[in-house]
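Apart from one protein chain that is not included, each protein chain of the complex appears where it belongs.
Presenting subunit A:
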Amino acid sequence: MSLIRVESVTKDFVGARTVADRLRRNPASLMRAVDDVSLEVPSGQTLAVVGESGSGKSTLARMMVGLTEPSAGSVTIDGVAMSGRLTPAQRRSVQIVSQNPWSALNRRRTIGQALALPLRAHGLVADHASCRARIAELLETVGLREDYADRRPADVSGGELQRVTVARALAVEPRVLVLDEPTASLDTGVKAVVVSLLTELKERLGLTYVLVTHELDVAYYMADSVAVMFRGRVVEYGAAETVLRHARHPYTSLLIEARPVPDPAVRSGPALPDPSPRRPVGDTTRGCTFRPRCARAVDACATERPELREVEAEHLAACPVSAPTTIRFPRAQPPGPHENSQCD
């Protein structure tokens, strides 16, 4: 039984209307950010959602925590639909950690105040002393000393601040954490620390993760399953090992190949043509949205929109000409045993 169920979720955003549009009574255009996405995450597992910016990853993440209402379809967590009016207890079951810890925290307030807010709002602490104790406990959970409670965001580093946002999300004891690019703004060394922490917390607290990221290596390390999104649609979905090491969709291969390899002896893949503009809702153009950038496109791609189908057991791809790739992933060799990969 899956803890998180995303069923045919679609989200349309209303496009901007200029004054001229209003005067001419032009209807507002609709943009489809997420298009008919269905996913499942069993309890205790991690699903990574990967893709370029604008692919709808973050919108999907926001719908999972009930911050954005889906236009169609539903997100249920443990049988509770994450839309409409939710009770505080239902809201507590899922929390989000945002990409940029600097903008996620009020810089005028101390870290202790930031952590106290959800505790008080949900009535989880009786008095000042127990609040203080719970804050210390939360900080300890994410590997920070108790005295961090009196510091302000400007006094701590980016990696530490990201741990604070994780601690704040954990304050209400959620079962699910939606991590929206948790490591995007961090140095590689610090990245390793935050990823280690998240991995450990998941085991220790029995959490379920939805990891939204554009970093395939982070996804590969943390996730059990991976969904690749392109233009609001899931184009490939399956176990992390299968999707990233034996990608079937050309877009997945493209994402893997485009990353510059940290090894001058291996040349990165070719640069690609510009992405074609996003299509508005109701656009009846048929065919695959990835076709303009696809090297494998055949005639059928111009007329038929490929649906997600099973290409092998538990591996879905939305491409009629899917062929197993020969791209090496991860792109670099792991370090030798004598190399010290400790990071601080």
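As a convention for this text, a contact is a pair of C-beta atoms (placed from the backbone, for glycine too) under 8 Å apart; a residue touches a chain by one contact, two chains touch by 3 or more; residues count from 1.
To be clear about the criterion, contacts and distances are computed from a predicted model.
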{"item": "Chain not present in the shown complex, as UniProt names it (candidates \"FAD-dependent oxidoreductase\", \"Aspartyl/glutamyl-tRNA(Asn/Gln) amidotransferase subunit C\", \"Pyruvate dehydrogenase complex E1 component subunit beta\" or \"ABC transporter ATP-binding protein\")", "value": "\"ABC transporter ATP-binding protein\""}
{"item": "Given A:109, A:145, A:286 or A:305, the one touching the chain that is not displayed", "value": "A:145"}
{"item": "Given A:8, A:26, A:106 or A:188, the one touching the chain that is not displayed", "value": "A:188"}
{"item": "Touch with the omitted chain, as defined above, among A:181, A:217 or A:236", "value": "A:217"}
{"item": "Subunit A residues touching the omitted chain (full complex)", "value": "52-53, 143-145, 157-160, 187-193, 195-197, 200, 214-215, 217-218, 220-221, 240-241, 254-255, 258-265, 267-272, 274-275, 330-336, 338-344"}
